[in-house]
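Note that one protein chain of the assembly has been removed; the remaining protein chains are unaltered in position.
Residue numbering begins at 1 within each chain, and the chains themselves are lettered A and B in the order written.
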Amino acid sequence: MPAALRKSVPHVVMMVYVVVILVPFLFVLFSSFKANNTEIALHPFGLPKSWKFSNYQEAWVKAKISVYFWNSLYLAAAAAAVGVLLSAATAFALTRMKFPKTSAAIYQFVLIGMLIPGNVLFIAQYLLVRNLHILNTHWSLFLPYAAGALPFSVLLICAFMRAIPTELEEAAVMDGMSAPGLFARIILPLTVPALVTVFIVNFLGNWNEYLLAQFFISKDALRTLPTGMVQFRDAFQTNYALVCTGIVFSVAPVAVLYGFLQRTIIEGLTAGSLKG
Amino acid sequence: MKTTLKNPYVYLGFVLPTIALYFLFFIYPMLTSAVYGFTDWNGLDRRNFIGFDNFANAFGDADFQHSMYNNLYFIVFSVFVQIPLIVVFSLLISGVKRLQGFYKTTVFLPSILSTSVIGILWGYIYNPDVGLIASILKIFGAEPIYWLGESKWAMFAILITNAWQWMGFYIVLILAAILAIPKEIDEAARIDGASGAQRAWYLTVPLIRPVINVVVMLSIAGALRVVDIVLVMTDGGPAGATDVMASYMVSKAIKFGDYGYGTALSIIIFAFALLLTALYQFAFARRQERVEY
Partner (left out) sequence: MKRNLVLVFTLLMSLSLVLAACGSKNNDSAGSSSPPGSPSASASESPNASPSASPSETKVEPFTMSLRHIQIGDPQKFRKAILDEVVKRTQEEVPGLTIELDGVEDSVNRFTKLPAEMAAGNPPKIFDVFGGAADTQKYAKAGRMLDLTPILDELGLRDKFLSGVLDPFSVDGKVYGLPIGGNTEGIFYNTEIFQQNGLNPPTTWEDLIKAADTLKAKGITPFATGNKAAWVGNMLVNTLIGRMAGEGTNPGFITGASKWNSPDVVAAYQIIADWESKGYFTKGELGKEYGDMLNDFVAGKAGMMFDGSWRSSAFKDDAVGKAIAGKVAFVALPPVPNGKGNQTSVNANYGEGYGFSSDLNDNEKAAVKAFIKNMYSDEMQLRGLLEDGVLPSMKLGDDSVAKVTDPLVKQVLDVLKNAGASFPHFDSIVQSKVNAETEAQLQKLIAGKAKSDAVGAAIQKVQDAENAASAK
């Protein structure tokens, strides 16, 4: 086999894969501009005959996508941030403070959570948030999201903090710095790479979460993007152009963000899963 | 000076919020599950303790068994179809210089999207009237296939969608491991006259085995957790053909109002997960060290 050919084989195979990934998006994008189902059925592959931007306006108004989007964004970010901060504080106490036996016990206790598949607790959590009278409020998602992040985050941040040398903090303690000061001014800044990783993993997990969001929230104004989009599809079952428009609306912002932050996101997610 | 890091109140301040939240949303639900699982609670009024009836029923419940098999399909498909492909693709990407970043970015893209949006998207791709696949089949004059409407196809269609979403993620994972192998090893083998395929199989694959093990673990965990994609694409249908344990549990609790039975099912799912994890750890991953790159 000639060298040039041999060199191009991987590219050919990968291009096929890339096409398989991208074509569904293109198909949906083109469909979203088409006038109706007939045009989609008759000309499935081509560009639309005339670009129906009005689909976008219609979908935006009918699906309240902006509301869903905002709900998802702030819930995912707030829960991830709180989860990361709580975990970092705990990891600091477990790895830096001098209560070795208690710390080991707490560490093991929290790690039990890693063994529980997410949806196993669904019914019990449902009953819990109902008894707390927070069903159908954003608290019913915020709290489980923040809590759900804890075992993994504590594990990862602990691993990272153990690797930080003790000399720095010894000096700081000599200077009379308190434990919280030590945490906030010395350890936390040094842990930022791990925190970013944990934040990204948790954020995306929350952003994409469906099961709890579907059953804990039933008010339209409180829905998150994943459940809002399913609701939208159920309402406009056979208006395919409109459904495609909804898909574009929900994929585009994520794709753009990914375009800017791809390296961070990829590293965060993969590092997170390897250590977890 | 040592007292600074030995102050129990400060320690509690750091640890307590986490423990409280964790206890409330992990441990407490576990405990209540253990109680509800032994009742016939319907969510509204009646709640009687009925011993092990729910568990006995579960093991005689053909539909639940079927949903358990579907979880197994997920595992088998990811371990025996996806992972070999993932390794091949990773090797291919690692071998090229040009476009490596592009490939990596593109294949990774689906794994950051919400499963429910992907479910909607692929539901449309599979649509027998206007979907992408039906349109392609039409070019060849073939009849449309009712991917999500027929029992024999629906599970396969979901497995494909799931693979489409997650393969890129694992490819990037394994790719990182391959790229972390020191160049000198590969170079030495090349000078010894080993072909590309030989080097990949005899050199690279053994070196990245720890990561492959991690990927297998993650796939199994993911296969036991799967539920969103089923709920969004088929809601367990047609006729329960695509129900997985978790979706069956949700439907029993919510649609049938069988909260007691549903909780019993969730306990079984948990036991199942523990068992599989332990088995895997015991059989395959015992000697493996945790990998860090």
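By our rule, a contact is a pair of C-beta atoms (placed from the backbone, for glycine too) under 8 Å apart; a residue touches a chain by one contact, two chains touch by 3 or more.
Because the structure is predicted, anything quoted here is derived from the model rather than measured.
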Worksheet entry | Option touching the unshown chain, where A:Ala179, A:Leu195, A:Ala213 or A:Val251 are the choices | A:Ala179
Practice prompt. Based on the whole complex, identify which of A:Ile40, A:Leu86, A:Ile106 or A:Val173 touches the chain you can't see.
Written response: A:Leu86
Fill in: Residue of A:Lys34, A:Lys64 or A:Arg96 touching the missing chain in the full complex
A:Lys64
Response to the item:
Given A:Lys34, A:Lys52, A:Arg96 or A:His138, the correct residue touching the omitted chain is A:His138
Fill in: Positions on subunit B contacted by the hidden chain, ascending
9-10, 12-13, 16-17, 20-21, 43-46, 63, 128, 146-151, 154, 234-235, 237-241, 254-259
Fill in: Interface with the undisplayed chain - residues on subunit A
37, 61, 64, 67, 70-71, 82, 86, 89, 126, 130, 132-139, 142-143, 178-181, 215, 218-222, 231, 234-239
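Just so we're on the same page, only the chains that are shown with their structure count from here on.
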Worksheet item: What whole-Å value do you get for the distance between subunit A and subunit B if each is reduced to the mean of its CA atoms?
Response: 16
Worksheet entry | In the complex, subunit B residues that touch subunit A | 1-2, 4-8, 10-11, 13-15, 17-19, 21-22, 24-30, 32-33, 36, 89, 92-93, 95-96, 98-99, 102-117, 119-125, 127, 129-130, 132, 135, 164, 168-169, 172-173, 176, 196, 211, 214, 218, 221, 224-225, 227-228, 231-232, 246, 249-250, 253-254, 259, 262-263, 266-267, 269-270, 273-274, 277, 290-293
Worksheet item: So in the complex, which bits of subunit A are touching subunit B?
Response: 6, 10-11, 13-14, 17-18, 20-25, 27-28, 31, 37, 40-41, 44-45, 86-87, 89-90, 92-94, 96-99, 102, 106, 109-110, 112-113, 115-125, 127-128, 143-144, 146-148, 150-151, 154, 173-174, 177-180, 182-183, 204, 207-208, 210-211, 214-215, 225-227, 229-230, 233, 240, 243-244, 246-247, 250-251, 254-255, 258, 262, 265-266, 269-270, 273-275
